[in-house]
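The following block contains the structure, expressed as structure tokens.
Removed: one protein chain of the complex. Kept in place: all other protein chains.
Up next is chain A:
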Amino acid sequence: MNPVDVREAVTRAHRAEWARVVAALTRRFGDLDIAEEAAAEAFATAVERWPADGVPPNPGAWLTVTANRRAIDRIRRESKREDKQREAQMVHDDDPPEPLGAIDDERLRLIFTCCHPALAVQTRIALTLRMVGGLTVPEIARAYLVQPTAMEQRITRAKAKIKAARIPYRVPSAEDLPARVAGVLTVLYLVFNEGYLATGPGTDPVRGDLTAEAIRLTRLIHALLPDDGEVTGLLALMLLIEARRTARVAIDGELIPLGEQDRGSWDRAMIAEGHQLVRERLATGVAPGRYQILAAVNAVHTSARDVRDTDWSQVVALYDQLVRVDPSPIIAVNRAVAVAELDGPEVALAAVERHADALDGYHAYHATRADLLRRLGLGERARAAYDRAIELAGNSAEVAYLTRRRDQLGHA
């Protein structure tokens, strides 16, 4: 078989089967560490064997069987540990979880364990990318600009806590489910945002690998929990943002704001899928949560062929709805951008500056103020606001954009 085809088959199998293999082994052996190691060994064996033996007809089954053997080998090797192993088995219930409108999938247990609220958020992100996403530790370390050894320690410590504190391997009860799903979505949205607005001077301004991984994992949760409105909302939101990815950064690395993007280069297929998901949620008539409202805002933007066609009153109405669900002052910043189009920059400035104290450390607050002050012809105040926004912004494309805007003030 062609080595390129084999490599592609392994990559495909890795994407499709990694989480399933880890989840099945965790269930069987009650130990994330054994599951992770055996899964990694099974994929390494595939890389070794498939070029000579050919790709098996059912790669997932082959990988699971191989990983199971590796896990048993390890347990036998450490036979002294075997009894302890049995004692330390993770707790799981054998009853199927309460009906969720989805098939009972081991991967769901894996996701909820990795995103357990007793783990720090950064730890949940790392563990989810490793155990569910199948990223290697060096890949995750690179994504979050930490040393691989530090990332390895974080993941090792998390696995030890899961075992010692008995974080269960189970789908939460119906009563706990909404809060726990919200915790999973927070992790996925943080991964997406780090890809979308990558921080740090050494990184690309947009990390397509992280946004793609976040979308892939959210798709998986959506397939497992198809009736959860916020899961659907987050998937729609990610798709509608991702659709504009290539239009968002100029060749010279400068951020292009929404109003100046080449809308012809937006990904129509992703937008169509995002719109479909938003319509699906609207049709249920159930009051939307935060992600669904944000997805609806982005659906309004992506429905306008030209920025001048944007239905700004609809955007403001959606942000008003969002404030009722989530009273965070950060929303006031995004709302102000729409208010400026609808009622003018003066009204928008007053609305956003009401939150000056709470938002002083937030770069987007100063960037938005800077733009409003510029439009009002208040050059000196605009310059100070740009300075502060540049100081606080972590994303290189955004810094480039803000710097040019500030420097253009000087020529006015």
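Of note:
Heads up, the rule we're going with is that a contact is a pair of C-beta atoms (placed from the backbone, for glycine too) under 8 Å apart; a residue touches a chain by one contact, two chains touch by 3 or more; residues count from 1.
Criterion: contacts and distances are computed from a predicted model.
Considering only "YCII-related domain-containing protein", "Succinate dehydrogenase iron-sulfur subunit", "Acetolactate synthase" or "Sulfate ABC transporter ATP-binding protein", the record for the omitted chain gives "YCII-related domain-containing protein", by its UniProt protein name. Across A:47, A:165 or A:272, the single residue that touches the chain missing here is A:165. Considering the complete assembly, chain A touches the hidden chain via residues 91, 116-118, 164-168, 170, 172, 176.
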